[in-house]
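Only one protein chain is missing; all other protein chains are in place.
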Amino acid sequence: MGNSFGKLFTVTSFGESHGRCVGVTIDGCPAGLPITEAEIQREVDKRRPGTGVAATRRAEADKVEILAGVFNGFTTGAPIGLLIWNQDVASSDYERIRFLPRPGHADFTAFMKYGGFNDYRGGGRFSGRITAGFVMAGAIARKLLGLSEIEVLAHTIEIGGIKAKPMSLDEIRSNAGTNPLRCADPTAAEEMARLIEQVKSESDSVGGLIEGMALNVPAGLGEPVFDTLDGELAKALFAIPAVKGVEFGSGFRVGQQRGSENNDPFTVKNGKIVAVTNNAGGVLGGISTGMPVVVRVAVKPTPSIARTQATVNMESMADASLAVKGRHDVCIVPRAVAVVEAMLAVTLCDFALRAGVIPRIIK
Amino acid sequence: MGNSFGKLFTVTSFGESHGRCVGVTIDGCPAGLPITEAEIQREVDKRRPGTGVAATRRAEADKVEILAGVFNGFTTGAPIGLLIWNQDVASSDYERIRFLPRPGHADFTAFMKYGGFNDYRGGGRFSGRITAGFVMAGAIARKLLGLSEIEVLAHTIEIGGIKAKPMSLDEIRSNAGTNPLRCADPTAAEEMARLIEQVKSESDSVGGLIEGMALNVPAGLGEPVFDTLDGELAKALFAIPAVKGVEFGSGFRVGQQRGSENNDPFTVKNGKIVAVTNNAGGVLGGISTGMPVVVRVAVKPTPSIARTQATVNMESMADASLAVKGRHDVCIVPRAVAVVEAMLAVTLCDFALRAGVIPRIIK
Amino acid sequence: MGNSFGKLFTVTSFGESHGRCVGVTIDGCPAGLPITEAEIQREVDKRRPGTGVAATRRAEADKVEILAGVFNGFTTGAPIGLLIWNQDVASSDYERIRFLPRPGHADFTAFMKYGGFNDYRGGGRFSGRITAGFVMAGAIARKLLGLSEIEVLAHTIEIGGIKAKPMSLDEIRSNAGTNPLRCADPTAAEEMARLIEQVKSESDSVGGLIEGMALNVPAGLGEPVFDTLDGELAKALFAIPAVKGVEFGSGFRVGQQRGSENNDPFTVKNGKIVAVTNNAGGVLGGISTGMPVVVRVAVKPTPSIARTQATVNMESMADASLAVKGRHDVCIVPRAVAVVEAMLAVTLCDFALRAGVIPRIIK
Partner (left out) sequence: MGNSFGKLFTVTSFGESHGRCVGVTIDGCPAGLPITEAEIQREVDKRRPGTGVAATRRAEADKVEILAGVFNGFTTGAPIGLLIWNQDVASSDYERIRFLPRPGHADFTAFMKYGGFNDYRGGGRFSGRITAGFVMAGAIARKLLGLSEIEVLAHTIEIGGIKAKPMSLDEIRSNAGTNPLRCADPTAAEEMARLIEQVKSESDSVGGLIEGMALNVPAGLGEPVFDTLDGELAKALFAIPAVKGVEFGSGFRVGQQRGSENNDPFTVKNGKIVAVTNNAGGVLGGISTGMPVVVRVAVKPTPSIARTQATVNMESMADASLAVKGRHDVCIVPRAVAVVEAMLAVTLCDFALRAGVIPRIIK
């Protein structure tokens, strides 16, 4: 239960970190969209651990396979099946700590929820690896959104307290992809890299913030009062393991603000009604304003750290300790950037279909 | 579309600010729950504008009526219909500004989404008044949760930059209800009251933060990977107009933290596994840990202010200006506290039913 | 749970036979549809017991009220709330038989499902009266379908073994509304009336068949593989109390047929592909063919009969007997005709919205 997202563009996730595969089905994709495994692969590769300091050493080929729903290079209107076979899986690392829940991980909650039947290897169903499936679905969604010139992008804006300077949209577009930190401010990116190196040497990990944006979203997407654009985006983003907060526009700063400064005045520009400022982050009343959708996401430090931590033995119910071995990212923020983009794309695609902005057959 | 929330405890909202009524239906409430209009009324009254400085002058009786689903004082298992008839509606205030979208309001987005057919009086479907329905549903949910000793509560922790001191759970329980600010720190509450008085004199409004908590939530509620406990709670909270951010536990502070400080170690206490700290805010991997669920919500300043603001005439497409007349809260945070509680209750109730924590028949 | 129908045109039913009201909310109706209480009333009146022999003597005004979602005569895009207050409710009839389940009724199953908390008066939630709400929703759906020239109609084709002759579409259109039996064959209608008179004199009841049709349905409506047009229609029709069978086109006769006689050959007519025959009943692979959708529905005899029947006392668990007093239709088939039309309309409306055949804003 709970492994599907989206009303008209429905992504169903399956697979485990150390099982046979991770995959998704996508039900509701319009017919006639040209798509290839290579295009989806390109998105998945963005999420792949780099050679950089932030990254796990697990070397995954992560080769995308289309199982169903695409014929002669076009989507057919049938469910799309996408799969990545797991490789290079070192499960034996995990047998040892089966009953020792790693602090900050879902080991304990999964054990409680599923009575110990959960696949505990590498976090099983709760691993960040599951998000490779999200990114595959996001690749399809982005292509669909592109038909309406809707663009999603995300970038790292803070790691371990080091904040990126505010950058222009052009700078974000051109810089965020060029460094392994996915940070548009090159100076901050260097500092972040140094911090990560240091944190690694301390057998620790570090968290950060990601900003996501959706551009050219037409006014009118979103469904009041419960299936709001911001509410569904938030739900989608909380599906990314390690996300602890989501805010739009001025976000938590509104707690210090006056209405006169937070309200975005309207004006007419090129015959179109636009907001002069964007404190709303592109959403009013759960519906897009036509301004960029701007969302910030708080990503906690990787819970897997090599330091010794206090835990319990769930079998013997005795206090215990563990140091998490294995290959882990010191900071998952850079890899999560691609996942934030994917979740933005998937959610917007669903709303674009609800609004009829994307047609049922692509011609 | 989008006016229902919850999979097994499904709340459907209807009604408008200046229409005949606001109401909800609740489908999935177990049979056998004793409930009276008076009990629901008590929750709705908490949301009612007080006599305090923060409040609108609209005097609403807001009398709760049970239309269906309750028989001889018990729920029947059939959909529960709950209604409040609108009274004291001054619609003529709004005719004048029909084509002048109020900055910060959903007037513009609703116009775009519904082609101008939306009920524009008092924000229509986008009014905070709709949340009276949420609170009615929340009253039922709270009673159900109470059967399993699950308790929800919320309190104001910041208004216009004035922060409440951290208070103990007992203090929050006993203080938050005693002042119109719903703030557990009496000193801060007084400062907040003064600030609101001043902001009012400046024809302005002010935002703030609310903290919500759910206590005695058993470990294991929530559904990975998309219908997560935190994701669904976030979605539910973004349904409250004016909410711009939602965070759990350490929330946005994780951007500055190390794993070693953010991870919550486990220990055994009274034969139960518990976390020593609660940076997770009671949720790991989208599933409750058994620790208190702690969520903070950012509420923007009331967009309706008497100051003159720049807007446009959507009919003539000319720049325009307006000063919002009518009766409005200077700060909606205190009234939103009851709504945060309601949304917590409704969401948890749905998950408790999914997990079988609440039975299908109450005996 | 289970009181909502439709994905994009979502009807939620509430209310009880002898409670305060019966009602529906409709979420997903496009904005801009002109609609009045009088138009909905007209549909509801078709379901009203006539003065004819088949009818209950319960005199219900059944006055339709629009609670929400309509403003200045047009739908707003918000949920539509529709209500009929119950009047002329004689509940005391039912107290006496509270623990004596009427054979053929849901009294026993409701008691088992809801642990005896169900509203047992007049069948409560399981009364045919609930379908007044379906018809209100159907009235909106029909008006929406009418924008695309899609028409639904139904008529009685058999009562107690008396079969109507096959009639032309024009005859069905003009005759079915003119007699209280809703039968297009006037001779059969007279026979049916006589039979009902006789059955009544025998303190018995009688069943029958209804044929429903949808005309001008464009090819391509329906969603494989589970949300098929025929499957969703069947589900919708089984929501009508007393329906025991649903078949499309040749229906159960296919058990005797060969492929060569059952297959409908295609041909080109006026530049359009059409089927020469319509054994498929307008559906192939769960998708509309463009031919008339033809469905037949089996309606069982009214279970309420004045004859003494064997039952049990659910409290004392002793065998018992009862003769159902009160006012009941000898044959509910004629009244169910309007409900079949409503369910056809509601279901098709949902699919028309899914396919984009009906736009989100009516202009």
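Note that the chains take the letters A, B and C in the order they are written out, and that residue 1 is the start of every chain.
One rule holds in what follows: contacts are C-beta pairs under 8 Å (C-beta built on N, C-alpha and C of every residue); 3 or more make two chains touch, one makes a residue touch a chain.
On a predicted model such as this, the values are computed, not experimentally measured, just so you know.
Novice: Consider the whole complex, including the chain that is not shown, and state which of A:P49, A:G69 or A:G160 touches that chain.
Specialist: In the full complex, the listed residue that touches the missing chain is A:G69.
Novice: Considering the whole complex, which of C:G146, C:P186, C:P224 or C:G326 touches the chain not shown?
Specialist: C:P224
Novice: Against the chain that's been left off, what residues of subunit B make contact? List them.
Specialist: Spelled out for subunit B, the touching residues are 7-8, 78, 224, 354-356, 359-360.
Novice: Since one chain isn't shown, list which residues of subunit A touch it in the complete complex.
Specialist: These residues touch the chain not displayed: 1-4, 8, 10, 12-16, 19-21, 23, 25, 27-28, 31-32, 67-69, 71, 74-81, 83, 113-115, 117-119, 124-125, 361, 363.
Novice: When the complex is taken as a whole, what residues of subunit C touch the one chain not shown?
Specialist: Where subunit C meets the chain not shown: residues 1-5, 11, 13, 101, 103-106, 108-110, 112-113, 125-126, 130, 158-161, 199, 204-209, 219-220, 222-228, 230-232, 234-239, 241, 244-260, 262-268, 271, 273, 275-276, 280-281, 283-290, 296, 298-305, 307, 309-312, 314, 317-319, 354-355.
What we mean here is this: only the chains that are shown with their structure count from here on.
Novice: Would you kindly state whether over half or under half of the residue numbers at the subunit A/subunit B interface are used by both copies, giving same or different?
Specialist: Both copies touch with mostly the same residues.
Novice: Return the distance between the CA-based centres of subunit A and subunit C, expressed in whole Å.
Specialist: 46
Novice: For subunit B and subunit C, let me know how many angstrom lie between their CA-based centres, rounded off.
Specialist: One centre to the other, that is 39 Å.
Novice: What whole-Å value do you get for the distance between subunit A and subunit B if each is reduced to the mean of its CA atoms?
Specialist: Taking the mean C-alpha position of each chain, the two centres sit 26 Å apart.
Novice: By residue number and range, which residues of subunit C touch two or more other chains?
Specialist: Correct list: 8, 78.
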